[in-house]
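What you see is the complex with one protein chain gone and the rest in place.
So, subunit A:
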Amino acid sequence: MSMPFGYASPEQIMRDRAEYARKGIARGRSVVVMQYADGILFVAPNPSKALHKISEIYDRIGFAAVGRYNEFESLRLAGIRYADINGYTFNRNDVTGRGLANLYAQQLGMIFTESIKSLEVEIVVAEVGESQSDDQIYRLTFDGSVFDEQGMAVIGGQAEAVAGRLKERYRDNLPLPEALEAALVALTEPGGERPPTTQIEVAVLDRGREHRKFLRLAGPRLEKLLETAKSETPPDKPAAEDVSLPEPPTAPDGDIDTGSAE
């Protein structure tokens, strides 16, 4: 049977879209989201003070994204609308990270299958709970897949390498300065230079806060925190080169799940 001119198989189309999206996402810098003793920490190298990669969605829910700004910004706004509508309709406690992750998954999945171009974004939805075991971190990829991450998530840029470095230092119940230090070490390539304080975006979902848990850390507060981190952490030991790590959680590579069993 002869194929019509310009025919491409569905598998090929999906693969091309995924390839396109993955390339776009890998172009930027990584963002780290991780648990610490009192909540969840977000760290993103970001030269812009106005265009945020990290933001507040609701009382207990934060959002981090990499990729194309206009695309994840519209996702962020939709998330805020979703959360505010639900909190107003029912009660503030009835807005959950899981609900929001599902909403994003639907939208991302729909765009991935129906549009010519999939969104070039990868996002994290994190919710801080009453205790560390109630914290939730969801990572969502451009095709609408949802990953329920344990303890930490790295998105964008060289996600695998960053996740590998983060795993070396990550422990449960790290105090905030140490967690921040771990995130910054992970975000810095070995031998590379750390971005200046003004070019790091840092925020936390702090369990201990009243009402809204989300807090941006910037300016003098961040500098102080970084100083404590430096004085408390021993100087960098030379990174062990050949530590074999379990496969770090990153964007799915290779073939994506197209829903059809092969």
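For this structure, a couple of remarks:
Everything below uses one rule, namely that a contact is a pair of C-beta atoms (placed from the backbone, for glycine too) under 8 Å apart; a residue touches a chain by one contact, two chains touch by 3 or more; residues count from 1.
Just so we're on the same page, contacts and distances are computed from a predicted model.
Per its UniProt record, the hidden chain corresponds to "Proteasome subunit beta" from the list "Cytochrome bo(3) ubiquinol oxidase subunit 3", "Putative transmembrane protein", "Amino acid ABC transporter permease" or "Proteasome subunit beta".
Set against the missing chain, the residues A:37, A:80, A:146 or A:222 yield one that touches it, A:80. Contact with the omitted chain, checked across A:70, A:89 or A:231, is made by A:89.
Residue-level contact of subunit A with the missing chain is found at 50, 52, 55-57, 74-75, 77-78, 80-82, 84-85, 87-89, 103, 107, 211-212.
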